[in-house]
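Here the structure comes first, spelled out in structure tokens, and everything after it is commentary.
All protein chains but one are shown in place.
Up next, chain A:
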């Protein structure tokens, strides 16, 4: 008897552990993300402090009026004569023109362009050693043919001092000799993972800014006795609004702010994962406590019979929940600090960022959130079982412990009501435009309604699903067991449902976007081959030599070509994407551009075309005059010659060829072409690729490749959904283990009986496994169905963005269902082994 009690207690501990584990997981995410972002944040602070320590005052071109962030800055420069002018100002000891611009792409020894996961690939002018930069080896560049690489780049490119390297800049590929290696203060290989090529002063401007006699900034050193703030004000007053003058401290603060907001976004994503696992954790704990309360009915009734108050009963259950919550939070916090540290370390060493980590710290938000969330979640989960426990009648102490089937009527009615309400809100949300949040709220309500309906669905659904798996007596018994307690089955299945619904929803949206893009491209993209960089709509797309265009045109088998220069401009003071097209009629054919106003044939030298949406937004018509300021040159007044629609992937503004010379990058970013069909398609493609051998960032794709590239921006979402999937399945496995362990324990007698009348160990295990698989598949089915619904609801709110096709991700759904089944098998391992070990004699001893 004592042994049985001990066993029971041990088993109960395991059970509490399992249910606490989901909370542990959630808290780990919460505290881990706080630790990670805090550590990274302080690391970035250190980095910027270092980076700007040599800068007292800096002059840069002013960004467009309408924007405050540097992101949309047009790549332009500070004229070189400004340096002399500033140098002569009173209070200025020295003024140095510096160039430091993203976009120096080194071709590594393997022939591939060296890439990073975010940090810049800077090209700079060598201005000598200073507090920040030092030569580690070799010497400074002596002429335009020589470069110095930072140590990180040297390593990444796999080259050595003395080697020749190809570098892509605003100019087509050029080859340089590496004459030196530079490092930064403290012997760092890199500043925050940035790769840097330092060119000789004589070529840096042309390579990195596209013209001579410009700098990206001017560093100003105040004379002795002059404060940076005062010098800044003087310089600012002297130069006017065309330039932005800031102190090093200000620049550092801006950089910090940008980094912090990036980290906030990152933190948000991690916290969303945490929310999912905590949500599921609530279900797990709820389930555990419901079962515990059911098992302890007699004990609790006895407590009441002996004079215990309802409050005491509730207290005893809630106390247990708090203990679980606190314990889980403590464990989760510990794991979170570990995980956060590990991730920060991975980020700095493996993430290709080379960020030097500041010491690991635990921000106070981490423990506060950990314990707050841990305790709150377990208490929320325990409330309903505790209330139920308090309602146990005293008489239950005297009756057989059998828990009567509680009616599902109430919960089913509530579920139906909530689902109906949700559906109504959803419908209303769709009917009035501009209210996607309304539709969203409806979808969430409908989902909650469905959650409440799961117990009612459990019995019929499970018995149908069971048919697939229930071969043999063991399978039959497992199937019956899975339908035994619909509430328990429902809650267990729900743990899987929530996660799978989220992922299926995400994938439905992605599949719909894919399908919509595919439909659109199939209808509107007539080019046979598209030559472009990997990110077709980026502000700074990779470019290539315009001379390639004519060579492509003269290839055998090429019917028509249209080249595009993609860039940024300020139009009426607002930043805008623009394109210059070499042959508008050809492009109009290949990308289905239709004119709705005016004519588009030729833009001459002073006419532009604008797409219909932009025209509507800005009330423009054929004949309107717009002021256009390009990266260089004076503002121009151009006449709108045409308004167009369609134009797959074409910028909203088409400019005349005359502006090419004033673009930041006067290089082609893309060529579309059609083939005659006389020469085999693959031969043409190979010929075009050969012509672009010197531009490794440019790829030649057919229409399928183009579609892939259009949707590749969602790859990150796909990765995230996979992480989410793993998390959801992991937690669901915990949930199923938990439920099965409880069921096996409850059915010791029955299991013993079955063993006595001849059920073998193998059959016993199969029986438990079938039960687990059925419950899991039920959960996965609920998840895929509701997830598809949620996804479809989300897609409908995206109609305005051109996502019009709702696609069901069938292959994913099949995958998730099989994963659900696999999760069931895995979850069943321990409980099944335990069931198989049931001593037959336990079944028949009554003492």
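Here is the rule we go by: a residue touches a chain if its C-beta (ideal position, glycine included) is under 8 Å from a C-beta of that chain, and two chains touch if they have at least 3 such contacts; residues count from 1.
Here is the rule we go by: contacts and distances are computed from a predicted model.
When the listed names "Transcriptional initiation protein Tat", "ABC transporter ATP-binding protein", "Dihydroorotase" or "Pyruvate dehydrogenase" are checked against UniProt, the chain not shown comes out as "ABC transporter ATP-binding protein". The residue touching the chain not shown here, chosen from A:59, A:754, A:768 or A:793, is A:754. In the complete complex, the residue from A:480, A:526, A:720 or A:833 that touches the missing chain is A:480.
Summarising the interface, chain A meets the missing chain with residues 402, 472-474, 476-477, 480-481, 483-484, 749-750, 753-761, 763, 840-841, 843-844, 846.
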